[in-house]
Each structure stands twice: as C-alpha cells, then as structure tokens.
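The complex appears here minus one protein chain, its other protein chains still in place.
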Amino acid sequence: MITVLKPGTTEAQKSHLIDWLKEQGLDVHVSVGQDYTVLGLIGDTSHVDMDLIASLDIVEAVKRVTEPYKQCSRKFHPDDTVVDIGGVKIGGGNFALIAGPCSVESEEQIIAVAKAVKASGASLLRGGAFKPRTSPYDFQGLKADGIELLLEAKKITGLPIVTEIMNANHLPLFEEVDLIQVGARNMQNFELLKELGRIDRPILLKRGLANTLKELLMSAEYIMAGGNDKIILCERGIRTFESYTRNTLDLSAVPMLHELTHLPVIIDPSHATGVNRLVGPMAAAAAACGADGIMIEVHNDPPHALCDGAQSLTPDQFDDVARKVSAIREIVAK
Amino acid sequence: MITVLKPGTTEAQKSHLIDWLKEQGLDVHVSVGQDYTVLGLIGDTSHVDMDLIASLDIVEAVKRVTEPYKQCSRKFHPDDTVVDIGGVKIGGGNFALIAGPCSVESEEQIIAVAKAVKASGASLLRGGAFKPRTSPYDFQGLKADGIELLLEAKKITGLPIVTEIMNANHLPLFEEVDLIQVGARNMQNFELLKELGRIDRPILLKRGLANTLKELLMSAEYIMAGGNDKIILCERGIRTFESYTRNTLDLSAVPMLHELTHLPVIIDPSHATGVNRLVGPMAAAAAACGADGIMIEVHNDPPHALCDGAQSLTPDQFDDVARKVSAIREIVAK
Amino acid sequence: MITVLKPGTTEAQKSHLIDWLKEQGLDVHVSVGQDYTVLGLIGDTSHVDMDLIASLDIVEAVKRVTEPYKQCSRKFHPDDTVVDIGGVKIGGGNFALIAGPCSVESEEQIIAVAKAVKASGASLLRGGAFKPRTSPYDFQGLKADGIELLLEAKKITGLPIVTEIMNANHLPLFEEVDLIQVGARNMQNFELLKELGRIDRPILLKRGLANTLKELLMSAEYIMAGGNDKIILCERGIRTFESYTRNTLDLSAVPMLHELTHLPVIIDPSHATGVNRLVGPMAAAAAACGADGIMIEVHNDPPHALCDGAQSLTPDQFDDVARKVSAIREIVAK
Partner (left out) sequence: MITVLKPGTTEAQKSHLIDWLKEQGLDVHVSVGQDYTVLGLIGDTSHVDMDLIASLDIVEAVKRVTEPYKQCSRKFHPDDTVVDIGGVKIGGGNFALIAGPCSVESEEQIIAVAKAVKASGASLLRGGAFKPRTSPYDFQGLKADGIELLLEAKKITGLPIVTEIMNANHLPLFEEVDLIQVGARNMQNFELLKELGRIDRPILLKRGLANTLKELLMSAEYIMAGGNDKIILCERGIRTFESYTRNTLDLSAVPMLHELTHLPVIIDPSHATGVNRLVGPMAAAAAACGADGIMIEVHNDPPHALCDGAQSLTPDQFDDVARKVSAIREIVAK
C-alpha cells in the first residue's frame, strides 16, 4: 500500500502518521520527493483501514498495491487449483456438469433424476435437503432425511453429491456429503465460513445476491484462512432492476475471477434466470466463456409436469443442453 | 389468493388444477363467469408457490390478496407494537436515540462515550463486540470481553445496551444484553433467526444490503413465527451504483414500513452514508419522516482523532444532532 | 387486459368504472361469477394506466394479457426480422461482426483498422464521429469530418458503416451512413426516436444503462410506430454495484429478447466490460447464447499502444476472437 502525502505536510504530522502506522505492525518506507512524500507500507496491510487513511487531511492519495485477499489470489498461487470431489475433478481444465432437483422430495424422485442426469453426462448430483426459504411457512426441505436419500442415489449411480448447509451445528449430518454448498444468503455468514475452514471437505461458495467479486474472494479467504483450500466459486445471478429474469447472470465474472484467483469458477444458470427456457442458452454461454462447471436444476416429478416448471429442465431438455455444452467446451479448450 | 383461468380451459384441466390445490390443504372457491373462471384459494396460502401457478398454460392471472407475512402485518395487528428494552420504549410514539462506538475498544473508551451520549439524550448504548468483517484479517472485536465492558458501562450510566450477535451458539454470552442486533449480512441467516424466535428478548433486525422491504418483513416473520414478537426493524442503507456515499439510505422505507407493519422502524445514518458530515442531516430527515429511533456512531478515541473519522461523530457533534432531532420530533408528533 | 372486481363491489361502482373505461375507447366484456366479476378490456389497451386501475378500492387484480409493445412483439410478427445494411444481413440466422475504433481519429487510422477487421471477418465498420462524453471538456469527436473518413474507409474496403447520432438536426450529415446508432444515453430521447421512425434507414438501438428490456422494446416501438421497422437491438451492459467491470453484461437479454421480439439482438462486449481481456470470452459467450451479431472495439493507433487500452483489442486479438466466435456459431446453428 502506498500513501502520498500532500505538499504542505509538516514533519510533525508526518512522524505522527508514521508512528501510528508502525504501531499497527507495518514497516514504513519513506520516499521524499521535491513536492510529495510517498510512504510505502510494507508488511501485512490486509487489515489496514484504507478509508481511514484516505480521510486524513494530510493525505493526497492512498492506493492498495495488493488486493486484501491473499491465499485465494492468483498472484500468490499462479497455477489453477483442481478440486477433487469424490474422484470428480473441477478446475485446471477439468469441467463438471452438476445436475439434480431443487429439493429432494422422495427416494423415487431423486433416484430417477440421478440416473437420468448421469446418462446425459452429469458427474455430480445436486439436491436440496436443508432449504433456505424466504418465508418461514414455506417447505424447509426433508433435512436429514433428504441427505439420506441423496446418499442412496449416490450408492446406486456412483455420482458424488452436493447439498447446502445452513448451520455449522448440522455438520455431523454432512459427514458423507462430497461437496458442501454455502448458499448466496450465507456468503457473508462469517461464523459458518470459519467452521468450514476447519474441515477437510470441498466447499461450493455461491456469490451473494448483491456481493462484489472482491467480497466473494474475501469470503473464500475466510475459509482458506482456516486451512481448507478446496473451494469452488459459483456465480448465480445478482440483483438488478430488470424484472423479466429473476436475477441478472454476471458471466463476465468467469474470466474476471479466473484472472484474480486460482480457484475454479462454476455457473448456476437455473437460479440466475428463474426461467427454464433461458437455462440452455446461458449454459452454452457459460461454457463458451470458460466456466469450470455448470450446475443445472432438473426434475421429473408429476406436480411440476403440470407446467413449464419455473426454472427446472426435464431430463430430455437437460440432455440437449449437455450435448451443446460439450461441443462448445471442445472448441474453447482448443 | 385468486387465480383467473383462461377462456379455453377444459373441465378436465380445471379439475386437475383444483385437485392439486386441495392436496396442498387449500379450500378452492370456484366462480364461473361467461368467459373466465376465477378460483378463490382459501386457507393458508402463504406457502403456495405463486410463480408455479402463474406459469401454468391455463392460467391468465394470479394475485395474492394477502401478503405472505402475517404476524408482522399491520392488517392482522393494527396497533403499533411498543418494544420495551430494559425500561426504554420504542414504537407507538416512543422515540429512542441509540449511540456508541463502532467497536468496543477499552473500558475507558466505552465508559467515556456512554457518559457523553447519555448527557446528550441517548437512551441506549450501542457498541460492537463481535464484529462482522469482510476480511478474515481485520479486527474481529473484543468478543466476550467487549460484552463485559458494555455491561460495565451500563452499570455506570444506566443505559441499556445493544450489540450484534453473529452465531446462535454465542447466545449464553448475550444473557444480559438488552437488545440483540442481527446485522445486515445475517438478515437472511434463517437458522439464526429461528433461534432468536425462541428467546424472550428484543431483537434489532437490520435490512440486508440488497433486500427488499418484503424480504425484511419475511425475516421478521421468522422470528415471530417462533414466538418472539419484540422486534425493531432498522434501515441502514442499500447497495446502489452511487459511489460518493457508501450505501444509499432508503428513508421512504420508514413510512412504507409503518403502513405495512406494526413493528417499530429505526434508521442508522452512520453505516448508510459512511460519511460523518452526512450523519446529522440524515438523522434530521429520519426524525422528520417518522422514524421511531435513530442509531448513531460516536467515538472519542485518539487514533480516530487524527482524522475526520470515516463515519463516526464526536460527542460534541452528536450533541448538536440530538438537539435538532428533538426539535423536529416535536413538530412531527403534533 | 383483465380486471377482477372485489366480491363486495356494488352495481353502481361497477357501472361507474365500466363507463369510464368505455370513455377511453375500450370495449368491456363483463363476466359475472359467483363471487368475482371479471372485466375483459378489449381494444387498444396499450395506453391504459394499469397502476391507476389497480389502485381503485373495488379492484382485486389487474393483469395485462398483452405487453404494451405491439409492432416489435413476437406475438404479432412471429418470423424473425432480417435487417439489410448495405447488403449485409443481420437476424433470422444471419450473423454479423461489427468492428472498429471507439473514435475516428484520422484517415490513416480508420483505413488501417477497416482493412484489418475486414481481413478477420468483420462485415461492418464502426467508428465514433459524434461522441457522447460525460464531460463537456472531453474530446467530442471529429463530427462531420469523422463521417467523411468513415465513408472513405467504406469506399476502400466495401464495408458498410455504423456511427452514432446524437441530434436529429444532424440527420443530413448521416445521408450515407448505412446503420445509424442510438447510444445508451439516448435510448429514451423520445424526440430523437420519433425522427428516426420517419426515415428509411436501419437503426441500431442500444439499451440504456438502467433500462429494462421492456423499456428497450418500448423505445423500439417508438421508431416502429413512425414507420421504420429496420431496427437492431443492442445489449451493452447495465449498471450494477460491481466495480471490477465497468458495467455488467446481461447476456440473458439475448434469449429473452428473442422470445419477446422478432428484431435482431447484438452484443457489445467492449463497452459492457471496459476491460479488453474480457472481450474475447464475452464475445464467445454472446455467440453461444444466440446473439445475431457482436460489436467490438479495435484500434491500432500509437498512443494507445503505450498501454493495454482500456477496452479495445488490437487487430491480432480481434482476429483470434473472430475465429472462436465463428467456430461457436457453427455449433449453435446446428
């Protein structure tokens, strides 16, 4: 971090500031020019309050040279991280299709969907057991029973499973879950992130609805700071003023994150758009811009068959999408 | 909830839908007109997936007649809720100034600030003990020691205290905290909300950075559904594209929430703007549009004295603001 | 449009409302059911103030059955519109790469860039002559001279040209411009749109920074209402809270607009991201989700060579992007 002092700064003011910076554990390299003095702050500046320094009367400019995230930064770890999820690899050129229903509803349902998506090329099975719902009166998922059903489907199909955790106290129930998902609403539930940093299991971290990429990386940093570096980032739409789609899928996050971090980046077009007719085109676009994986909602249950389904694909529709994604992947990989 | 079926709907399609709705525990009142059939859904429709019904081919329109929140709705509870916080009332014409430092730093600091803000008319003391920080490397608060210091300041000044909880497992440490704050980042940490619904203590629920008022009320509903109706809502700025201020304070939330709910509504102008020079004008505006309370950051510690302070007021500045707020309150109350 | 009246509505209230609706030139089809009365409003409801009706005490629900746009709606014109721009077709399966510098700077520059992008497969040349600049002190473009230089480049390369108009009074200068661009900031400059509706020339209409897709279509409707149906829509990023990219490219606009309208839809990844390293991946993604064209900034001038260029590609970089886009197009077209 560098700090440029204004031309009229007195020696007393300068020493006062330098002393205060040193108290915070930093080395300060002073570079006196004709008009300006530049302070180079050396050491761990990630905890320094830049806004506070910038607001000082004697300061002309402050600039971070390094981003506040470190362990997840591409600068400190140039090679792609490859995350192994029960034998399935994501990142570093390894691509995975993740598919399954929004909620696990019954043994019959989850096994049928698991078989269908596997046949179409999915390598991981998703399904909600603990469901974060805006309303306390909405169905909150089958909870522990839902995880049991996912494990049953895993036994039959061999697909590793991913499901969402909402409370660190539930961790014992997640013992056999291959990839633990942190939902968008919990992206800055720092207490949960800290707990997940202490275990040795892959984490799927979803971007919050109104969180910047920097904040997403800071949340990944919370997990890595605890010792767990098996993290996959997921863009799933951000909140804007547009109302034809539920959220706005920010696909530029894929190449931008690939530049900033070594962690794999996947896309969830189902939650992002909320419209099943847009899932295929957005999955194709995600593959084209280099995503390391795509997570898609697929259902085959009768009640939804009544209608389009708000955002889920049928197994047949998923099969079409999987083919197109695969063909695009081949071109992009060249 | 009413559902209008399209003119061409067949009897078979109609019965199919009605059966499915009844399976969900609803009574269905069918009203057949010349062209359209209107289904009146009676019973607890708060858990019905409106998007799913709207997406059916045979459905022309769906409209909720009641909002999905109930216990916090003004419709079901026309009188203002008055929350009693260790003897200090908020709501129903009772107004409270809440003040204190962003973080509790030392006994000297918190006691000095508490005395100063009490002298200026504050009736509650705020101070962060557990701090939600974007970066794992930032100061995370004094934690349990911070709560001890707040209680020390309470003993000396008599001011009830408010501080933030980030983890339901910490509840034993909050035994003597008068008002427990849920921060913006945890507004949709539903597991935490459920736990807070089970205790008998006032809760200060802050609106998330990108959450709608409807979502804020649904989160309050989570707490009320558990049996705790001592809730105060707090608007603290939402995320927009504007960059001169940290967030955009949505003051229209005050009269809008007063119309929708019986719960008290307070404003936090310090976090909303992030600029201490704007805190006074925004506090005055909050009082003018009917807020039931205002929460302001006040510090008196030397390191911050170096500068403006990003968003805190000095005790003298707070005293000026308190006077103006009080005068405006008198006019508005007339 | 249908309007559902509440159960207790009196005959007098009903007639009062029906009379008022008829005064507005609508036929009203009344369908009386057991509880509810449904009014079907027939005729041109595009000018009816839905909010006003919805706010009436006796109204339970109002729902538009048709969108307020008509001529640009897919419903009224199921086949894709193909726009012919000096012999180059866009839409209905016809794809075009549009490339060129942000601003026309000199004859040498524009001709060199035109030759380079043509060699890489561009079929239209873009270049700014009249530049909308946030600051009155910024370079405002070469204006009429810039158009002359574009025409010179067209004569040499045969590429039809596209450039932005900011004032209807400048139309005489645009006599030989093949495709006239309306910039994002003028998307709701209705006076300009009306003038462009009166001419017989293709129009490239860019989405405003904070405009919904519905508003974009309503602006297209302004042009079509005047008689000009040669319109190409362009998504170029919307304004969000994310700051690593200049705007957030909303690629789901492509399949969504294809569903709503018959007009061609193109993508401008250069302005959307503001970062040249993201242009290639976003162009690939645009092709993958079915865009009818992509518009890319390409420069070859020495001053910019000093640096990355904030958002422009070099001719070599453009050549790579063009190849990848072409390969992806082949898969998607299958």
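Note that the chains take the letters A, B and C in the order they are written out, and that residue 1 is the start of every chain.
Going forward, a contact is a pair of C-beta atoms (placed from the backbone, for glycine too) under 8 Å apart; a residue touches a chain by one contact, two chains touch by 3 or more.
Note that the structure is predicted; figures quoted are calculated from it, not measured.
> If I consider the whole complex, including the chain that's not displayed, which of A:Gly33, A:Pro78, A:Gly93 or A:Pro172 touches that chain?
A:Gly33
> From the list C:Gly8, C:Pro78, C:Pro136 or C:Pro172, pick the residue that touches the absent chain.
Looking across C:Gly8, C:Pro78, C:Pro136 or C:Pro172, the contact with the absent chain belongs to C:Pro136.
> What does the interface between chain B and the hidden chain look like in terms of residue numbers?
Where chain B meets the chain not shown: residues 210, 212-214, 238, 240-245, 248-252, 254-256, 259-260, 272-273, 275, 277-278, 281-282, 284-290, 324, 327-328, 331-332.
> Could you list which residues of chain A touch the chain missing from the display?
2, 4, 29-38, 40, 60-61, 63, 65, 210, 239-241
> What residue numbers in chain C mark contact with the hidden partner chain?
Touch set of chain C with respect to the missing chain: 16-17, 20, 44, 46-47, 49, 51-53, 55-57, 68-69, 132-139, 166-167, 169, 185-186, 188-191, 194, 208-210, 215, 218, 221-222, 225, 239, 274, 303-304, 306-310.
FYI, only the chains that are shown with their structure count from here on.
> Shared numbers divided by all numbers used: is that above or below half for chain A and chain B, i.e. same or different?
same
> Hey, what angle do you get rotating chain B onto chain C on C-alpha, to the nearest 5 degrees?
The C-alpha superposition of chain B onto chain C needs 180 degrees.
> Give, as an integer number of Å, the spacing between the C-alpha centres of chain C and chain A.
A distance of 32 Å separates the two centres.
> Residues of chain C that contact two or more other chains, please.
In chain C, 210, 240-241 touch at least two other chains.
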